[in-house]
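A single structure is presented below for examination.
Here the complex is missing a single protein chain, while all its other protein chains stay put.
Moving on, here comes subunit A:
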Amino acid sequence: MTSSAIAAAGLRKAYKDKIVLDGIDLDVAAGTVFSLLGPNGAGKTTTINVLTTLTKADGGTVRVAGHDVVTETKAVRAAIGVTGQFAAVDELLTGQENLQLMADLKRLDSGTGRRIVAGLLERFDLTESAQKLVTTYSGGMRRKLDLAMTLVGSPQIIFLDEPTTGLDPRSRRTMWEIIRQLVADGVTIFLTTQYLDEADRLADRIAVLDQGRIVAQGTPAELKRQIPGSHVRFRFADVAEFEAATLFLTGATRDEEDLTLRVPSDGGARSVRALLDKLDDHSIEVEEFSVHTPDLDDVFLALTGRTSTKVDA
């Protein structure tokens, strides 16, 4: 009896001489959401491919749903559902036919199959378009259909590779809601994302992946303690205003070249107003201000000493 839905140790993978995974250890408790956070090229998709039996690792062991991915591939495949980065739907079939195809491949009897298909169409708000070819679907609808197809056969563990990349804010929230419902039903979710806020909202545990290595792992709260908080950034028109502001805004970080000050703040309306009032009281003109909440770049800067976009050799 183990409560690990996914357990990986020492995963290594290289394509020719490029190391993609450099010793990954993961442990995901059953019934939780685990988020793998990292920039493009960090190795997120490769990790998913290894965990879902699509790619063989060069080294290390993986057990998914208690089965070894190499020696018990069939049992692993029967237990998991995967939704990749690009909608894995058949464009020449209708939405309903796509779901029915999954029901047939999962060998559900025809009555159960039909009921499940109808239920999923309803749940994902696709009933109206069920008889239309997928070629006519929008990006958001494809993603929904894609996830619905993954859910046919009720897998215990679901892998989602960047489920909200490219979605509009509304579809994104719908997707989050669906993920929360799944967890409430006892499903284990492994998701990758480039967005810190997404991992923060959904995940019980987050692992930060950088160049094939896990650089930090923990609960969202633990992780956020390691990264700088939000701050407000003020830019001034000239040196005089800039120097004056420095006197009144304690704890600010100066950037003399850009004439900007970074002041730690929770970013809330009240504290921002207090800061602006203080500057106003001393008649200091602010040319521009912005509230900055930590994003993936800040996490990377804090954890690796460089931003996610600048990869040094």
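A few notes on this one:
Following the convention adopted for this analysis, a contact is a pair of C-beta atoms (placed from the backbone, for glycine too) under 8 Å apart; a residue touches a chain by one contact, two chains touch by 3 or more; residues count from 1.
Operating definition for what follows: contacts and distances are computed from a predicted model.
Of the candidates "Monosaccharide ABC transporter ATP-binding protein, CUT2 family", "Cbb3-type cytochrome c oxidase subunit", "Glycine cleavage system H protein" or "Transport permease protein", the chain left out of this view carries the UniProt protein name "Transport permease protein".
Note that of A:A7, A:A29 or A:A78, the residue touching the chain absent from this view is A:A78. Touch with the chain omitted from the figure is made, among A:A87, A:A148, A:I189 or A:A252, by A:A87. Residues of subunit A that touch the chain left out of the display are 49, 52-55, 74, 77-78, 80, 82, 84, 86-93, 97, 101, 104-107, 133, 149-150.
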